[in-house]
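Missing here: one protein chain of the complex. Every other protein chain is in place.
For reference, chains read A, B and C in written order, and residue numbers begin at 1 within each chain.
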Amino acid sequence: MQIRDYIIRRLMILPILIIGTSIIVFALTRIGGSPIGIYLSHEMSPAEVQEMKERFHLDKPVPVQYFYWIKGVSQGDLGWSGVASAPVVDVFPKKFAATMELAIAAGIVAVSLGIAMGTFAGARRNKISDHIIRVVSVSGASMPLFWFAILLLIIFWVWLGWFPIGRSDPNLFEAIPHPTGFYTIDALLAGNFSAFRDAIWHLIMPAVALGYGATAIIARMMRSSLIEELQEDYVDAAKAKGLAERVVLKKHARRNALVPTVTVIGLTFGFLLQGTVVAEIIFRWPGLGRWMASAVLRGDQATIMAYVMFTSILFLFVNLVVDIIYAYLDRRVVLGD
Amino acid sequence: MSPDNLDIQNSLDKDLIASVTDLKVYFESKQGMVHSVDGVSFDIVDGEMMGLVGETGCGKSVTARTFMQLVQSPPGVLAGGNIKFRSKNIKNGSQVIDLLDLSENQIRELRGERIAMIFQDPGKALNPGLTIRTQVAEVFQEHRENDVLEKAGLKNKLSGVTEYFVKKYIKQEAGFLVTTLLKIPPLSTYKKKIDSGINRLVAEALEETQIPNPTKVMERYPHELSGGMKQRVMIAQAIACNPDLLIADEPTTALDVTVQARVLDLIKELQKRHKTSVLYISHDLSLVRRICDRIAVMYAGQIVETGDAETIFNQPKHPYTQGLINALPSMSHERGKLEAIEGIVPELIEPEPGCRFVSRCMRRKANCEEIDPKLKPISEVDKSHKVACLLYEA
Amino acid sequence: MKKNAQNAGIDEVNFNDSAFKVRLKRNLEILSNVLANPTTVLGLIVVIFMLAMAIFAPVITEPNTPDPYQMPRDWKAARSAPLTPGHILGTTNRGGDVFYGVVWGARTSLKLSILVVTLTVVLGVVIGSVAGIVGGKVDEILMRIVDVFLSIPELIFALAIAAILGPSFTNIILALVIVFWVKYARIMRAQVIRIKQREYVDAAKIMGASKLQIYLKDILPNSFSPVMVQATLDMGNIVLVGATLSFIGLSEAGIAEWGVLVSEGQAGISAGRWWASTFPGLMVFLWALAFNLVGDGLRDVLDPRTETKR
Partner (left out) sequence: MSNSKNTILSLRNVKKHFPIKEGVFQNVVGQVHAVDGVSFDIGAGETVGLVGESGCGKTTIGRCVSGLEPLTNGDIFFDLTPEKLLALEDFEKHQSEIKNKHLIDEIQSTSNISKIEGDDFYNYRRNCQMVFQDSFSSLSPRQLVSDIVSRPLKIHKVCADNELIPRTIELLEQVGLGKQHLYRFPHQFSGGQRQRISIARALALDPKLIVLDEPTSALDVSVQAQILNLLHDLQKQRGLSYLFITHNLSVIRHMADKIVVMYLGKVVEAGKTEDIFSNPQHPYTKALLAASPDLSEDVMSDMAALDGPIPDPARPPQGCSFRTRCPVSRTECGWEVDDIIRRLEHHETLIDSIKSVHQPDAFNAKLTFETSLSAIELKDVIGTNDIPKQMRKAIKKIEVDGNDVNISFDPVQTVPLVQSDNGSLSRCVLANK
């Protein structure tokens, strides 16, 4: 298949996947007892409940209900968040930037560190440095984020007092305008260096906690695919041309080893997204994840539905981009399912 | 040139380009040391084609890779021997060196420049992620800096920092900073000139191997070319620097017969034109007979017989060589009456002394199991025909 | 004559071999290959330790009555530091004995992982095999369903399911099954499609073997090892995700489960009471790490690529 056709095909499957996801999300609300819970804000009399049912078309067959729900969603009606006591649509944007800032920071840590570590270890197979990196990456993949975060908290916040928790020092950020919602960027735009420093300072611990697992996954993939590439004939052929070890590694082996790693990076994004739920609870980060956690505990179905829909669509798009990059990078593959 | 190199120099006959003496390459494995190459000696006459023939796993490829120090270690272990090589066109004239004594940097200067290699499967030996141009260009960039500058019209026209940057770029040593600087004017004009200079060199190299439309082919990726075409690219890359010795490791095994014929013709023709010496490795005795001047037959990590191609083929002495020739289905055989060599190749893990072929040999004698036969000339008259078999020892 | 025997290699006569013995020998060989890797052995030791702890939990600590899976509460000794007599690993804010939680948490985790892995493997293998063998439209539809399931990050999916079903340990099991089966369906389908193209399957067709026979004798046994590797890894991962769900608060409060305990201990952290979260968290980590190490070791040995080379 041509790359172009492949991309078109992927784009065509995308809506199917989004609709599929929405059906699952919708189905979830129907399994969990009374679907009316989504719309109720206080206790109601049977008559009122009946009236609500009619208002929200709950007396109709399930497919019709789904249709009305989707119609509402597409018009920006995501329901009422009991946790935030506000419409979901209004709360979302405020929390979104906080979560993305954290996830992106962790992503940058994970990708740069993961690839560097993987390359380093793969090129020095079975040397001490390789063993150390392997231990770090194996333990990273089985590290419970909630525990690692708490350890960081105990050591660097409680005992050493090096890093603060929360998102920022409110005094510094009240005065600054928030065009992007990303505190680091907002601080830079405002030219307020101490605010920028504060934002970074608050970001380091959660980003490291969140990024560790992803770093481990990427490093592991990079290492194994580099080792595999280094066994290929073309690496010997490159050496036989008289190229320096460094050129063979960088230009020949690493480039090809990056190809499978790219796919893993895409999957890692989901890992980071879901990790924010835990990291935000522990580091008291006012983002989507923390909101979701409290919604889960209070059975706030509208928030849960919106959050799940949103993260999966985001995840789908990231993976689409990754797939396109992959298809472009790997000219060998006969594309297909 | 250090004094201890001098006596090696004396010891290599004038007409030889390379000489392998008692080469031993072992591999570590869970079961023990595998003696893949176990005391191999042979000479390559300057300007000739030497065929190294043997069946799967006999150690012929390992021998070839040892020339370039391409055996991975671990698990590979160089257990002994030397490979003397006459390097001819280096600045200070011809000199004899031991390839196994060279440091990583020294061997790197020889690879692709004085000794080049063609691999068995061109589909695997070309990097799938890089264009043909990028891959062939590397040889020139690594070894032919001056040619590149000349083709780019920049020879003796550069100085100072510019020269430094440009040379770094050619040598593929440019870091991020230099690469970026070369992308913006005024340095970008030099980069363009260098690139087009390289392009011309690559096109010429491809043209030499009769690739039609070289300027188009070089922009393609390996998977877009046929097997025969890929092997031509490999050959172009190998002979780009006009090496003294070309090692061809089963270069036609992965190809169809008619394509194989074309590639063989090409190798032969180029070898004659450039007077290159070739070490041709193959499992196919009749093919090697056809294009090689001399043949060495390997069995289980050792050379059992060596001599010129016609002698080996018409008057084979070693029972294994005889068996190999008789096993070929030819006109003289009645259906179903091929003379197969019964049994299987012995394990090479910590082998016992004695002839390796003994378990399959039809002519074995009582002491074949104890005495390790040495490769010796068959007669006083023909010193070049040697065989390692007790039958011919007085 | 030693040499000759060696040359003959596999021709050596050992007629008393029976098929059973040979298979046993082969499996022991695989096992010894697995055990040749020191990190795998380390993982295996920890796995055995954890299993022993889970199985002998009632012997190690006296079970709480009436429900041993509930944390015993010793309100008088609440907030004790480790090495307090009777509470060797200290207690939580609410007087839960950390040591009891650590030991019985192993039992809870074992229950969770075995149930989820068994159910998901069965579900995934069946669906993956159907997709791979039937192919065409059926495959297309099943794979799109799998894609949909994969498009929701697994923890978030499990979180949503468990939340909507209501907080309980059973619902966590259910949620994890719904989330984890897709992996096996994918792996199994890919394997079936790969094995289907092998020439030994062609050979079986030429013999006249029925489709069911081919599936049971050729395809299934040859495609199962990646499933096994994944199942081993998931024995660890499931506890990891399960504990995370519990940590967020989706188990019944007060059960002896590591995630619940970490969450309970979290309250004391700012006051410097580190132990109540650290020890149970360490258990989750060790559990996941051990199964990951064993799974990796298995993968190295069972990898089809290395298998054909041998």
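To be clear about the criterion, a residue touches a chain if its C-beta (ideal position, glycine included) is under 8 Å from a C-beta of that chain, and two chains touch if they have at least 3 such contacts.
Please read these numbers as outputs of a predicted model, since none were measured by experiment.
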{"item": "Touch partners, limited to displayed chains, of the chain removed from view", "value": "A, B, C"}
{"item": "Residue among B:Gln31, B:Thr56 or B:Asn105 that touches the chain left out of view", "value": "B:Thr56"}
{"item": "Given A:Asp5, A:Asp59 or A:Asp90, the one touching the chain that is not displayed", "value": "A:Asp5"}
{"item": "Touching residue (missing chain; options C:Val148, C:Ile161, C:Ala204 or C:Val229)", "value": "C:Ala204"}
{"item": "Positions on chain C contacted by the hidden chain, ascending", "value": "10-15, 17-19, 21-23, 26, 198-200, 202-209, 213, 217-218, 221-222, 307-308, 310"}
{"item": "On chain A, residues whose C-beta touches the chain left out of the figure", "value": "1-2, 5, 8-9, 12"}
{"item": "Absent chain, residues of chain B that touch it", "value": "55-56, 212-213, 215-216, 226, 228, 256-258, 260-262, 264-265, 283-287, 289-290, 309-310, 323-324, 326-331, 333, 335-342, 344-345"}
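In this section, only the chains that are shown with their structure count from here on.
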{"item": "Mean-CA-position distance for chain B and chain A (Å)", "value": "51"}
{"item": "Centre-to-centre distance between chain C and chain B (centres being mean Cα positions), rounded to whole Å", "value": "50"}
{"item": "CA centroid of chain A to CA centroid of chain C, Å", "value": "24"}
{"item": "Residues of chain A touching chain C in the complex", "value": "13, 16-17, 20-21, 23-25, 28-29, 31-32, 138-139, 141-147, 150-151, 153-154, 158-159, 270-271, 273-275, 277-278, 281-282, 292-293, 295-297, 299, 301, 304-305, 307-308, 311-312, 315-316, 319, 337"}
{"item": "Partner chain A, residues of chain B touching it in the complex", "value": "65, 68, 70, 104, 108-113, 116-117, 119-121, 124-130, 138-139, 142-143, 172-173, 221, 223, 234, 237"}
{"item": "Chain B-touching residues of chain A, taken from the complex the two chains share", "value": "232-234, 236-245, 247, 251-252, 255-256, 259, 329-332"}
